[in-house]
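Then we have chain A:
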Amino acid sequence: MGAVSINPRWCKGCGVCVAFCPKRALSIEHEKAKHDPERCIVCGMCELYCPDLAVSVDLTKKPKKAKKEVA
Partner candidate 1 sequence: MAFRKLIRERFFPHIWCPGCGHGIVLNALLHTVNELELDKSSLCMVSGIGCSARISGYVDFHSMHTMHGRALACATGLKLTKPSLNVFVPMGDGDATAIGGNHFIHACRRNIDLTAIIFNNRIYGMTGGQYSPLSGEGILATTAPYRSIDPAFDIVELALGAGATFVARSTAFHVKELGGILKKAIQHKGISVVEVLVQCPTYFGRKNKIGGPVELLEYFRDNTAPLGTKKLDENPALIARGVFRDEARPEYCEEYAKIIARAQG
Partner candidate 2 sequence: MGRTQKQATARAAGRNAGAQDIRFVQGNEACVLGALYAGVGFFAGYPITPSTEIAEHLAEQLPRRGGVFIQMEDEISAMCAVCGASLAGAKAMTATSGPGFSLKQEAIGYACMAEIPCVVVDVQRAGPSTGLPTKVSQGDVNQARWGAHGDHSIVVLTASSIQDVFSITVEAFNIAETYRTPVILLFDEVVGHMREKLVIPPQGDLEVVERLRTEVRAGVNYHPYLPREDGRLPISDFGGVHRYNVTGLFHDIFGFPTEKPEEVTKLVYHLVDKIENRAHLLARHKEYYLEDAEHVIVSYGSSARSAIHLVEGRRRKGDRIGLLELQTLWPFPSQLVREKTARARNVFVVEMNMGQVKSQVKQAAVHPDRVFLVNRMDGMMVTPTDIGKVMRIIEGRGF
């Protein structure tokens, strides 16, 4: 399991998470949100923005480097 999981049953593919992801790590594929772990910095914004409660972000899996930057 990666840091970001998307529940395809709840996702309505509105594109809000895609539009406001600071690293463009999300896209819409077959009307559902899709996550690209390569670009993701696990900031958690997509979980807060999702109107469908379909996105879950495990902030404990934040990359170490990013954690340092925050600190």
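Candidates were picked such that all candidates are chains of the complex that A comes from, given by their letters.
Odds and ends about this structure:
Throughout what follows, a contact is a pair of C-beta atoms (placed from the backbone, for glycine too) under 8 Å apart; a residue touches a chain by one contact, two chains touch by 3 or more; residues count from 1.
Given the structure is predicted, the values throughout are model-derived calculations rather than measurements.
Within the complex, chain A makes contact with only one of the listed candidates (1 or 2), namely 1.
Only residues 9-16, 19-20, 45, 47-54, 56 of chain A touch candidate 1 when the two sit together in their complex.
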